[in-house]
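Not every chain is included here, but those present sit where they belong.
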Amino acid sequence: MSNDVAVAGVGMHPWGKWGKNFVEYGVHAARAALADSGIDWQDVGLVVGGETVRNGYGGYVAGATFAQALGWNGASVATSYAACATGAQAIDTARARILAGMCDVALVVGADTTPKGFLAPNAGERWDDPDWLRFRLLGMTNPAYFALYARRRMDLYGATQADFAQVKVKNARHGLNNPNARYRKLVSAEDVLASAIVSDPLHLLDICATSDGAAAVVLTSLDYARKRGLTNPVRVRAVSTVTPTFPNTVMDMPNLSTDSSAVAGVPERTFKESIAHAAYEEAGIGPEEVSLAEVYDLSTALELDWIEDLALCKRGEAETLLRAGDTTLGGRIPVNPSGGLACFGEAVPAQALAQVCEVTWQLRGQAVGRQVENAKVGITANQGLFGHGSSVLLSV
Amino acid sequence: MSQTATPAIEGWFTTGPAPALVGSRCTTCATVFFPRTGGFCRNPACSGEEFEGIELSRRGRIWSYTDAQYQPPPPYIPATDPYVPFALAAVELPEGLVVLGQVAGGYGVADLEVGAEAELVVETLYTDDTGDRTIWRWKPVIEMGQEADQ
């Protein structure tokens, strides 16, 4: 049985700091996606919201909040949360109900407003919450975790801070003409290297900002798409939402330690490798068939990790690809043609959906000013706190 | 550290002359956990429900490291005003797990390298109305010859 569903429509609210609330952003994106699909809101049978945990109760129940704001239509509703992987989880929830025959059309929406500065835990003392303890006992911020991964690349594979800066230069160029990107300005390697160090070896410009933003996707069954004359839609071929396998041996935000591999042995794949592996397996598509990737560049160096986790090259070779221009538009396997988080900034529940929007535009040939030529297969990857990763594989 | 120093968190490490992290070992499969665990074994292949407390090795190899150039937000409690940056390291222990920690006072990222040895020490994290509150930290082990270079 094919697990494919059709992407009938995609839409965004441009990223940035617009001073609106998350509902307005989300509804804007939802209506854009519905308009793109040509499907009427009244025909939507399921609304899945990506939860935002910073916007009061309405954010906790984002699915219902969006459904109400769009005008109650009696659809079923669901709300998903999985940190940065939220959007992909929401897509998986929608896809399952379509594949189970429980609805024909699902609308998936994520939107957020994000405060400035370090993301910090909720107030109150919680001595059994690792996300609280990592701040209290260690002062361990998100960028510090990113920096651990970056430093390993330097000490193990000979990456340099100039390589990391080059990722930013590339992504800034990619996003230059993306109308939904927040930052549309060329950046030089010197700019990156001259910016302040946040957590060694990462500079301020190596680390993505936070932002407001929204993205939405309309999914339908292949039958429904066909009936509406969508003969060759972009299809979701796989959604991977796997958890780690014990022992999880890579230090994972917000933990203070890893599992021990002394007894159980080191798993065949790291957690992040297993995320992509599950997507390829489900789709029956290999990494060599991928035309482009949208990966979660919380830091420049993390993009290099993801390239390897997605098996687009061997471990330790991502810098070689980067230096050869392979991951740039026009290269062998463009990475983050949208400009990535470097140009968007992070809007947690919207981000994984935004990746799917970009891949869809690329596979349709509609990515004006940043089009990957002859794009047939696109993959997304991201990772949230607490063992959440996700990968969505799409093709035409 | 004053005489009244107490750990910033209870039961996670010992504070004697050779301080160590305190973990749990499953009496069924021998898997070690830190922080301590209870109830039942998180090795999904094991149905054990009993644990014994153990002190983890005091030395390990640096898995990676970084620093905090900007003051972290609460619940972090800065030790000094103005803020002084500190280094952080993830250290892989012979027990097969990696444990994060701040790096001992006086050491920065220039003193660290992936794969190099580090040893656990206990130092003051901050001071509150009960006195100094202590925490485990990783101190680079400077080998013969290296020391002379510095």
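For reference, chains read A and B in written order, and residue numbers begin at 1 within each chain.
Quick note on the criterion: contacts are C-beta pairs under 8 Å (C-beta built on N, C-alpha and C of every residue); 3 or more make two chains touch, one makes a residue touch a chain.
Computed from a predicted model, the values in this text were never measured in an experiment.
The assembly described by this file has a subunit formula of A x2, B x2.
One rule holds for everything that comes next: only the chains that are shown with their structure count from here on.
Centre to centre, using the average C-alpha position, chain A and chain B are separated by 32 Å.
Of all residues in chain B, those touching chain A in their complex are 8-9, 29-35, 42-45, 63-77, 86-88, 90, 95-102, 109, 113-115, 125, 135.
On the side of chain A, the complex with chain B involves touching residues 117-118, 120-121, 125, 127, 132-141, 144, 147-152, 155-156, 196-202, 246-247, 249, 251, 255-264.
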